[in-house]
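The complex is shown incomplete by one protein chain, all other protein chains being positioned as in the whole.
The block that comes next holds chain A.
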(Lines give C-alpha, C1' and ligand atoms only; values in the text may rest on other atoms or scores of the structure.)
Protein backbone atom coordinates (compact mmCIF):
# COMPACT_ATOMS: atom_id res chain seq x y z
CA UNK A 1 0.00 0.00 0.00
CA UNK A 2 1.42 3.37 -0.92
CA UNK A 3 1.84 5.95 1.79
CA UNK A 4 -1.01 8.19 2.85
CA UNK A 5 -0.66 11.74 1.62
CA UNK A 6 -2.41 14.97 0.92
CA UNK A 7 -5.70 13.72 -0.39
CA UNK A 8 -3.92 11.53 -2.92
CA UNK A 9 -3.55 7.91 -1.91
CA UNK A 10 -0.45 7.47 -4.04
CA UNK A 11 1.88 9.73 -2.10
CA UNK A 12 5.13 8.05 -1.28
CA UNK A 13 7.54 9.43 1.24
CA UNK A 14 11.29 9.65 0.69
CA UNK A 15 14.12 10.25 3.03
CA UNK A 16 15.53 13.73 2.55
CA UNK A 17 17.84 14.64 5.43
CA UNK A 18 18.77 13.72 8.99
CA UNK A 19 20.30 16.12 11.51
CA UNK A 20 22.14 15.26 14.68
CA UNK A 21 24.79 12.91 15.97
CA UNK A 22 24.94 9.28 14.98
CA UNK A 23 26.34 7.90 18.21
CA UNK A 24 24.05 5.91 20.47
CA UNK A 25 25.22 7.58 23.64
CA UNK A 26 22.75 10.44 23.79
CA UNK A 27 23.58 13.38 26.03
CA UNK A 28 20.49 14.62 27.89
CA UNK A 29 20.91 18.11 26.52
CA UNK A 30 20.56 16.81 22.96
CA UNK A 31 17.11 15.35 23.47
CA UNK A 32 14.79 17.19 21.08
CA UNK A 33 11.78 18.58 22.88
CA UNK A 34 9.90 20.54 20.22
CA UNK A 35 9.74 20.96 16.42
CA UNK A 36 7.87 23.68 14.56
CA UNK A 37 7.67 25.02 10.99
CA UNK A 38 7.04 28.73 10.57
CA UNK A 39 3.99 29.98 8.66
CA UNK A 40 5.62 29.86 5.24
CA UNK A 41 7.46 26.60 5.86
CA UNK A 42 10.73 28.20 4.94
CA UNK A 43 12.05 27.94 8.49
CA UNK A 44 12.05 24.93 10.80
CA UNK A 45 12.84 25.40 14.49
CA UNK A 46 13.82 22.78 17.05
CA UNK A 47 14.22 23.11 20.80
CA UNK A 48 16.08 20.70 23.05
CA UNK A 49 16.50 19.72 26.67
CA UNK A 50 19.64 21.83 26.91
CA UNK A 51 17.62 24.99 26.30
CA UNK A 52 19.00 25.52 22.80
CA UNK A 53 17.08 26.46 19.67
CA UNK A 54 18.30 25.51 16.20
CA UNK A 55 16.59 27.02 13.17
CA UNK A 56 16.93 25.51 9.72
CA UNK A 57 16.16 27.36 6.49
CA UNK A 58 14.99 25.78 3.30
CA UNK A 59 17.25 26.38 0.33
CA UNK A 60 15.41 27.79 -2.67
CA UNK A 61 14.56 25.13 -5.23
CA UNK A 62 17.33 24.78 -7.74
CA UNK A 63 16.43 24.82 -11.38
CA UNK A 64 18.77 21.89 -11.96
CA UNK A 65 16.81 19.59 -9.68
CA UNK A 66 13.12 20.35 -9.96
CA UNK A 67 12.45 16.88 -8.51
CA UNK A 68 13.70 17.93 -5.13
CA UNK A 69 12.32 20.56 -2.90
CA UNK A 70 15.03 22.57 -1.20
CA UNK A 71 17.09 21.15 1.63
CA UNK A 72 17.02 22.54 5.14
CA UNK A 73 20.32 23.91 6.41
CA UNK A 74 21.27 25.57 9.66
CA UNK A 75 20.21 29.20 9.67
CA UNK A 76 20.64 30.21 13.29
CA UNK A 77 21.25 28.61 16.66
CA UNK A 78 21.14 30.17 20.10
CA UNK A 79 20.80 29.43 23.77
CA UNK A 80 17.22 30.30 24.59
CA UNK A 81 16.94 29.31 28.25
CA UNK A 82 19.46 28.58 30.98
CA UNK A 83 19.00 26.34 34.00
CA UNK A 84 17.72 28.26 37.00
CA UNK A 85 17.06 27.61 40.65
CA UNK A 86 13.88 28.48 42.50
CA UNK A 87 15.22 29.44 45.91
CA UNK A 88 11.82 29.63 47.50
CA UNK A 89 10.93 26.02 46.71
CA UNK A 90 14.46 24.61 46.49
CA UNK A 91 13.70 23.27 43.06
CA UNK A 92 15.65 23.37 39.86
CA UNK A 93 13.99 24.98 36.87
CA UNK A 94 14.84 22.99 33.77
CA UNK A 95 16.07 24.85 30.73
CA UNK A 96 14.29 22.39 28.45
CA UNK A 97 12.33 24.12 25.71
CA UNK A 98 8.78 22.87 26.00
CA UNK A 99 7.31 24.68 23.02
CA UNK A 100 8.26 27.01 20.19
CA UNK A 101 5.65 29.01 18.32
CA UNK A 102 6.40 31.30 15.38
CA UNK A 103 4.75 34.66 14.94
CA UNK A 104 3.41 35.45 11.46
CA UNK A 105 6.01 37.47 9.62
CA UNK A 106 5.34 41.21 9.54
CA UNK A 107 8.65 42.62 8.34
CA UNK A 108 12.11 41.47 7.39
CA UNK A 109 12.78 39.91 10.78
CA UNK A 110 11.35 36.64 12.09
CA UNK A 111 9.95 36.31 15.59
CA UNK A 112 9.32 33.25 17.69
CA UNK A 113 8.20 32.50 21.22
CA UNK A 114 10.06 29.82 23.14
CA UNK A 115 9.19 28.61 26.60
CA UNK A 116 10.56 26.40 29.34
CA UNK A 117 8.62 25.44 32.49
CA UNK A 118 8.45 28.97 33.86
CA UNK A 119 9.52 31.66 31.42
CA UNK A 120 8.47 32.59 27.88
CA UNK A 121 10.82 34.55 25.66
CA UNK A 122 10.21 36.44 22.44
CA UNK A 123 13.18 36.08 20.11
CA UNK A 124 13.91 38.24 17.08
CA UNK A 125 15.88 36.60 14.31
CA UNK A 126 17.22 39.10 11.82
CA UNK A 127 19.62 39.08 8.94
CA UNK A 128 22.44 41.44 8.45
CA UNK A 129 24.08 41.48 5.03
CA UNK A 130 25.41 45.04 4.88
CA UNK A 131 27.64 47.02 7.15
CA UNK A 132 28.58 50.67 7.24
CA UNK A 133 32.10 51.50 6.14
CA UNK A 134 34.05 54.72 5.91
CA UNK A 135 33.60 56.24 9.35
CA UNK A 136 35.45 59.48 9.91
CA UNK A 137 36.61 58.88 13.45
CA UNK A 138 37.15 55.13 13.49
CA UNK A 139 39.26 52.69 11.51
CA UNK A 140 37.62 49.67 9.93
CA UNK A 141 38.70 47.49 12.86
CA UNK A 142 37.10 49.83 15.37
CA UNK A 143 40.14 51.63 16.70
CA UNK A 144 39.87 55.34 16.94
CA UNK A 145 41.81 57.32 14.36
CA UNK A 146 44.41 59.84 15.27
CA UNK A 147 42.49 63.08 14.79
CA UNK A 148 45.50 64.73 13.23
CA UNK A 149 45.19 62.36 10.29
CA UNK A 150 41.60 63.30 9.62
CA UNK A 151 41.74 65.89 6.88
CA UNK A 152 38.59 65.30 4.91
CA UNK A 153 34.98 64.55 5.76
CA UNK A 154 33.28 61.61 4.15
CA UNK A 155 29.88 60.01 4.36
CA UNK A 156 29.91 56.38 5.55
CA UNK A 157 28.29 54.00 3.07
CA UNK A 158 26.76 50.56 3.41
CA UNK A 159 28.75 47.81 1.76
CA UNK A 160 27.71 44.17 1.39
CA UNK A 161 29.09 41.65 3.87
CA UNK A 162 28.71 37.92 4.49
CA UNK A 163 25.24 37.13 5.75
CA UNK A 164 25.00 37.16 9.51
CA UNK A 165 21.90 35.88 11.29
CA UNK A 166 21.39 37.33 14.72
CA UNK A 167 19.00 36.15 17.40
CA UNK A 168 18.19 38.55 20.21
CA UNK A 169 15.70 38.25 23.05
CA UNK A 170 13.21 41.09 22.72
CA UNK A 171 10.90 40.26 25.62
CA UNK A 172 11.08 38.00 28.63
CA UNK A 173 7.74 37.01 30.14
CA UNK A 174 8.40 35.60 33.58
CA UNK A 175 6.93 35.06 37.03
CA UNK A 176 3.42 34.37 35.85
CA UNK A 177 3.24 30.60 36.33
CA UNK A 178 3.33 28.69 39.59
CA UNK A 179 3.07 25.38 37.77
CA UNK A 180 4.83 24.06 34.68
CA UNK A 181 4.06 25.67 31.34
CA UNK A 182 2.92 23.06 28.80
CA UNK A 183 1.62 25.25 25.95
CA UNK A 184 1.89 28.61 24.29
CA UNK A 185 -0.29 29.78 21.43
CA UNK A 186 -0.20 32.98 19.40
CA UNK A 187 -3.58 34.58 18.77
CA UNK A 188 -4.74 35.29 15.21
CA UNK A 189 -4.80 38.96 16.20
CA UNK A 190 -0.98 38.77 16.28
CA UNK A 191 -1.02 40.98 19.36
CA UNK A 192 -1.69 38.53 22.14
CA UNK A 193 -0.79 35.00 23.06
CA UNK A 194 -1.71 32.52 25.78
CA UNK A 195 0.47 30.41 28.03
CA UNK A 196 -0.94 27.43 29.91
CA UNK A 197 0.40 25.52 32.90
CA UNK A 198 -1.12 22.55 34.75
CA UNK A 199 -3.79 24.63 36.44
CA UNK A 200 -3.93 28.09 34.86
CA UNK A 201 -3.96 29.85 31.52
CA UNK A 202 -2.66 33.41 31.11
CA UNK A 203 -3.18 35.92 28.32
CA UNK A 204 -0.29 38.18 27.36
CA UNK A 205 0.22 41.11 25.06
CA UNK A 206 3.37 40.56 23.02
CA UNK A 207 4.49 44.11 23.73
CA UNK A 208 3.91 44.03 27.48
CA UNK A 209 5.92 41.70 29.65
CA UNK A 210 5.25 42.99 33.14
CA UNK A 211 1.64 41.89 33.36
CA UNK A 212 -0.65 39.19 32.09
CA UNK A 213 -4.31 38.35 32.55
CA UNK A 214 -5.37 35.07 34.06
CA UNK A 215 -8.17 33.67 31.90
CA UNK A 216 -8.56 30.13 33.22
CA UNK A 217 -7.97 28.89 36.75
CA UNK A 218 -8.91 25.34 37.66
CA UNK A 219 -7.01 25.20 40.92
CA UNK A 220 -9.33 23.96 43.67
CA UNK A 221 -9.28 25.78 47.02
CA UNK A 222 -8.35 22.51 48.62
CA UNK A 223 -5.64 20.70 46.69
CA UNK A 224 -6.91 17.40 48.02
CA UNK A 225 -9.88 17.90 45.68
CA UNK A 226 -7.69 18.12 42.60
CA UNK A 227 -9.09 15.83 39.93
CA UNK A 228 -7.68 17.06 36.66
CA UNK A 229 -4.94 19.22 35.18
CA UNK A 230 -4.63 21.20 31.97
CA UNK A 231 -2.54 19.35 29.43
CA UNK A 232 -2.60 21.60 26.34
CA UNK A 233 -4.17 24.81 25.06
CA UNK A 234 -4.49 26.56 21.71
CA UNK A 235 -6.07 29.63 20.18
CA UNK A 236 -8.51 29.19 17.30
CA UNK A 237 -6.71 29.88 14.00
CA UNK A 238 -9.02 32.68 12.91
CA UNK A 239 -11.44 33.50 15.72
CA UNK A 240 -9.39 35.66 18.04
CA UNK A 241 -11.85 35.28 20.91
CA UNK A 242 -11.84 31.47 21.00
CA UNK A 243 -9.41 29.02 22.52
CA UNK A 244 -9.51 25.41 23.74
CA UNK A 245 -7.77 23.55 26.50
CA UNK A 246 -7.52 19.82 27.09
CA UNK A 247 -7.36 17.94 30.37
CA UNK A 248 -5.86 14.84 31.92
CA UNK A 249 -9.36 13.38 32.10
CA UNK A 250 -9.85 13.39 28.34
CA UNK A 251 -12.10 16.44 28.02
CA UNK A 252 -11.62 19.52 25.89
CA UNK A 253 -13.17 22.82 26.85
CA UNK A 254 -13.75 25.61 24.36
CA UNK A 255 -13.86 29.10 25.79
CA UNK A 256 -15.01 32.44 24.42
CA UNK A 257 -13.18 35.44 25.83
CA UNK A 258 -16.05 37.74 24.95
CA UNK A 259 -18.26 36.03 27.52
CA UNK A 260 -16.27 37.05 30.58
CA UNK A 261 -12.82 38.04 31.73
CA UNK A 262 -12.29 34.76 33.54
CA UNK A 263 -13.20 31.85 31.30
CA UNK A 264 -13.75 29.24 34.00
CA UNK A 265 -17.18 28.59 32.51
CA UNK A 266 -16.61 26.85 29.23
CA UNK A 267 -18.71 27.64 26.19
CA UNK A 268 -18.47 24.04 25.00
CA UNK A 269 -17.18 20.84 26.53
CA UNK A 270 -16.10 17.98 24.28
CA UNK A 271 -16.06 14.57 25.84
CA UNK A 272 -16.62 11.09 24.52
CA UNK A 273 -18.88 9.07 26.79
CA UNK A 274 -17.12 6.07 28.25
CA UNK A 275 -18.53 2.60 28.54
CA UNK A 276 -18.60 2.00 32.31
CA UNK A 277 -18.16 -1.73 31.76
CA UNK A 278 -14.82 -1.17 30.13
CA UNK A 279 -13.48 1.05 32.84
CA UNK A 280 -10.21 -0.11 34.36
CA UNK A 281 -7.35 1.24 36.46
CA UNK A 282 -5.77 2.53 33.30
CA UNK A 283 -8.80 4.18 31.71
CA UNK A 284 -8.24 7.66 33.02
CA UNK A 285 -4.49 7.61 32.45
CA UNK A 286 -4.78 6.59 28.80
CA UNK A 287 -7.60 9.04 28.19
CA UNK A 288 -5.38 11.96 29.21
CA UNK A 289 -4.99 14.23 26.20
CA UNK A 290 -1.36 14.99 25.41
CA UNK A 291 -1.95 17.39 22.52
CA UNK A 292 -4.75 19.41 20.93
CA UNK A 293 -4.49 21.08 17.52
CA UNK A 294 -7.03 23.03 15.51
CA UNK A 295 -7.29 22.23 11.81
CA UNK A 296 -6.08 24.99 9.51
CA UNK A 297 -9.69 25.61 8.53
CA UNK A 298 -10.73 26.11 12.13
CA UNK A 299 -13.70 23.80 11.67
CA UNK A 300 -12.14 20.79 13.42
CA UNK A 301 -9.72 20.02 16.18
CA UNK A 302 -7.61 16.95 16.78
CA UNK A 303 -6.68 15.43 20.14
CA UNK A 304 -4.07 12.80 20.95
CA UNK A 305 -4.49 10.46 23.88
CA UNK A 306 -2.24 7.51 24.66
CA UNK A 307 -3.65 5.06 22.14
CA UNK A 308 -5.57 7.12 19.61
CA UNK A 309 -6.05 10.30 17.64
CA UNK A 310 -9.54 11.83 17.56
CA UNK A 311 -10.97 14.44 15.24
CA UNK A 312 -13.73 16.62 16.68
CA UNK A 313 -16.17 18.82 14.82
CA UNK A 314 -16.44 22.05 16.81
CA UNK A 315 -20.17 21.92 16.25
CA UNK A 316 -20.56 18.58 18.01
CA UNK A 317 -19.55 18.10 21.62
CA UNK A 318 -20.92 14.65 22.24
CA UNK A 319 -18.27 12.58 20.51
CA UNK A 320 -15.47 12.81 17.96
CA UNK A 321 -16.32 12.52 14.28
CA UNK A 322 -13.29 10.34 13.57
CA UNK A 323 -11.10 8.10 15.74
CA UNK A 324 -7.84 6.56 14.59
CA UNK A 325 -6.00 3.87 16.51
CA UNK A 326 -2.33 4.63 16.70
CA UNK A 327 -1.05 1.48 18.41
CA UNK A 328 -4.01 -0.45 19.75
CA UNK A 329 -1.74 -3.47 20.30
CA UNK A 330 -0.38 -1.68 23.35
CA UNK A 331 -3.66 -2.08 25.18
CA UNK A 332 -2.59 -5.53 26.29
CA UNK A 333 0.76 -4.18 27.50
CA UNK A 334 -0.55 -1.44 29.74
CA UNK A 335 0.76 -3.08 32.90
CA UNK A 336 4.40 -2.96 31.81
CA UNK A 337 3.93 0.44 30.19
CA UNK A 338 2.70 1.72 33.55
CA UNK A 339 5.68 0.20 35.34
CA UNK A 340 8.22 1.75 32.99
CA UNK A 341 6.33 5.07 32.92
CA UNK A 342 5.82 4.95 29.16
CA UNK A 343 2.08 5.23 29.74
CA UNK A 344 2.74 8.87 30.66
CA UNK A 345 4.55 9.70 27.41
CA UNK A 346 3.14 12.81 25.76
CA UNK A 347 2.77 12.34 22.03
CA UNK A 348 1.97 15.29 19.80
CA UNK A 349 0.01 15.30 16.56
CA UNK A 350 -0.23 17.51 13.51
CA UNK A 351 -2.34 18.26 10.43
CA UNK A 352 -1.11 18.55 6.86
CA UNK A 353 -1.63 21.81 4.99
CA UNK A 354 -5.10 21.09 3.66
CA UNK A 355 -6.32 19.12 6.72
CA UNK A 356 -6.73 15.91 4.76
CA UNK A 357 -4.05 13.90 6.58
CA UNK A 358 -3.00 13.78 10.23
CA UNK A 359 0.21 12.44 11.69
CA UNK A 360 1.47 11.32 15.07
CA UNK A 361 4.39 9.39 16.52
CA UNK A 362 4.68 6.03 18.25
CA UNK A 363 7.42 3.76 19.62
CA UNK A 364 10.32 2.05 17.89
CA UNK A 365 10.80 5.28 15.95
CA UNK A 366 7.57 4.57 14.09
CA UNK A 367 5.19 7.31 13.10
CA UNK A 368 1.70 7.03 11.70
CA UNK A 369 -0.27 8.95 9.10
CA UNK A 370 -4.03 8.79 8.70
CA UNK A 371 -5.63 9.95 5.47
CA UNK A 372 -9.07 11.16 6.40
CA UNK A 373 -10.49 11.17 2.91
CA UNK A 374 -9.19 7.86 1.62
CA UNK A 375 -9.54 6.18 5.00
CA UNK A 376 -6.02 4.80 4.72
CA UNK A 377 -3.27 4.75 7.26
CA UNK A 378 0.40 3.95 7.09
CA UNK A 379 3.20 3.28 9.55
CA UNK A 380 6.65 4.57 8.64
CA UNK A 381 9.96 4.46 10.44
CA UNK A 382 12.60 7.10 11.02
CA UNK A 383 15.89 5.27 11.10
CA UNK A 384 19.41 5.61 9.82
CA UNK A 385 18.93 2.34 7.95
CA UNK A 386 16.52 3.99 5.55
CA UNK A 387 18.62 7.08 5.10
CA UNK A 388 19.85 6.86 1.56
CA UNK A 389 19.02 10.09 -0.24
CA UNK A 390 15.61 9.98 -1.87
CA UNK A 391 15.04 6.35 -0.89
CA UNK A 392 11.34 5.62 -0.58
CA UNK A 393 10.14 4.68 2.90
CA UNK A 394 8.63 1.26 3.12
CA UNK A 395 5.48 0.90 5.21
CA UNK A 396 6.07 -0.97 8.47
CA UNK A 397 3.75 -3.35 10.23
CA UNK A 398 3.48 -4.56 13.79
CA UNK A 399 2.22 -8.10 14.06
CA UNK A 400 -0.34 -8.62 16.76
CA UNK A 401 -1.39 -12.20 16.22
CA UNK A 402 0.58 -15.32 16.83
CA UNK A 403 1.92 -15.65 13.33
CA UNK A 404 4.47 -13.03 12.43
CA UNK A 405 4.92 -12.40 8.75
CA UNK A 406 8.30 -11.63 7.26
CA UNK A 407 9.21 -7.92 7.65
CA UNK A 408 6.71 -7.53 10.44
CA UNK A 409 7.89 -6.71 13.92
CA UNK A 410 6.30 -8.24 16.97
CA UNK A 411 4.98 -6.08 19.80
CA UNK A 412 7.51 -7.49 22.23
CA UNK A 413 10.40 -6.49 20.00
CA UNK A 414 9.40 -2.83 19.92
CA UNK A 415 11.94 -0.49 21.45
CA UNK A 416 10.01 1.71 23.88
CA UNK A 417 13.00 3.97 24.39
CA UNK A 418 12.79 5.05 20.77
CA UNK A 419 9.78 7.33 20.90
CA UNK A 420 8.67 9.87 18.36
CA UNK A 421 6.86 12.48 20.42
CA UNK A 422 7.31 15.49 18.13
CA UNK A 423 6.43 15.77 14.47
CA UNK A 424 5.65 18.72 12.21
CA UNK A 425 4.13 19.09 8.76
CA UNK A 426 5.09 21.87 6.34
CA UNK A 427 2.12 24.24 6.06
CA UNK A 428 1.94 24.05 2.26
CA UNK A 429 3.96 21.13 0.88
CA UNK A 430 4.33 17.45 1.65
CA UNK A 431 7.47 17.87 3.71
CA UNK A 432 7.55 16.52 7.25
CA UNK A 433 9.96 16.87 10.14
CA UNK A 434 10.11 13.93 12.55
CA UNK A 435 12.14 14.04 15.75
CA UNK A 436 13.55 10.87 17.27
CA UNK A 437 15.27 11.16 20.64
CA UNK A 438 18.18 13.22 19.39
CA UNK A 439 17.90 13.27 15.61
CA UNK A 440 15.71 15.30 13.28
CA UNK A 441 14.55 13.54 10.12
CA UNK A 442 13.13 15.40 7.15
CA UNK A 443 11.06 13.44 4.68
CA UNK A 444 9.61 14.68 1.41
CA UNK A 445 6.98 13.48 -0.98
CA UNK A 446 8.42 11.57 -3.92
CA UNK A 447 8.09 13.83 -6.94
CA UNK A 448 8.37 12.38 -10.40
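Please note the rule applied: contacts are C-beta pairs under 8 Å (C-beta built on N, C-alpha and C of every residue); 3 or more make two chains touch, one makes a residue touch a chain; residues count from 1.
One rule holds in what follows: contacts and distances are computed from a predicted model.
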{"item": "From \"Small ribosomal subunit protein mS29\", \"cAMP-regulated phosphoprotein 19b\", \"Proteasome subunit beta\" or \"Calcineurin B homologous protein 1\", the hidden chain's UniProt protein name", "value": "\"cAMP-regulated phosphoprotein 19b\""}
{"item": "Option from A:39, A:268 or A:331 whose C-beta touches the chain left out", "value": "A:331"}
{"item": "Residue of A:12, A:77, A:239 or A:354 in touch with the missing chain, whole complex considered", "value": "A:77"}
{"item": "Touch residues of chain A, complete complex, unshown partner", "value": "19-21, 29-30, 32, 46, 48, 50-52, 54, 74, 77, 79, 82-83, 85, 89-92, 94-95, 117, 179-180, 198-199, 223-229, 248-249, 277-278, 280-285, 331-335, 338-339, 438, 440"}
